[in-house]
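With one protein chain withheld, the remaining protein chains of the complex are depicted in position.
On to chain A.
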Amino acid sequence: MKNEWPLWEVFIRGQHGMSHRHVGSLHAPDAEMAIKNARDVYTRRNEGVSIWVVEAKHIAASSPSDKGPLYEPSASKVYRHPTFFDIPEEVGAM
């Protein structure tokens, strides 16, 4: 029998209109307790208006060893950055 509670990843939305951000992880026996634990561990200083928890095993992640084929090709594609346009001054900050 496994005695460790599963690991949950915690996402908190700081204000209305912002997106949830990953803030850390914790252990809990189920989703409901994970939200309560997240409330106690991560919102003590008034950080949040909404909490998401996801059991860590349900998160699929890219493999660090694939980082060459995944990310390097985009390094040489300067034309993908919209930096070749003259922006009229009246437009202001973009």
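One rule holds in what follows: contacts are C-beta pairs under 8 Å (C-beta built on N, C-alpha and C of every residue); 3 or more make two chains touch, one makes a residue touch a chain; residues count from 1.
Going forward, contacts and distances are computed from a predicted model.
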Listed names "WD40-like Beta Propeller Repeat", "Urea ABC transporter permease subunit UrtB", "Phenylacetate-CoA oxygenase subunit PaaI" or "Multisubunit sodium/proton antiporter MrpB subunit", matching UniProt entry of the absent chain: "Phenylacetate-CoA oxygenase subunit PaaI"
Interface residues of chain A (partner: the chain not displayed): 5, 26-29, 32-33, 36-37, 39-41, 44
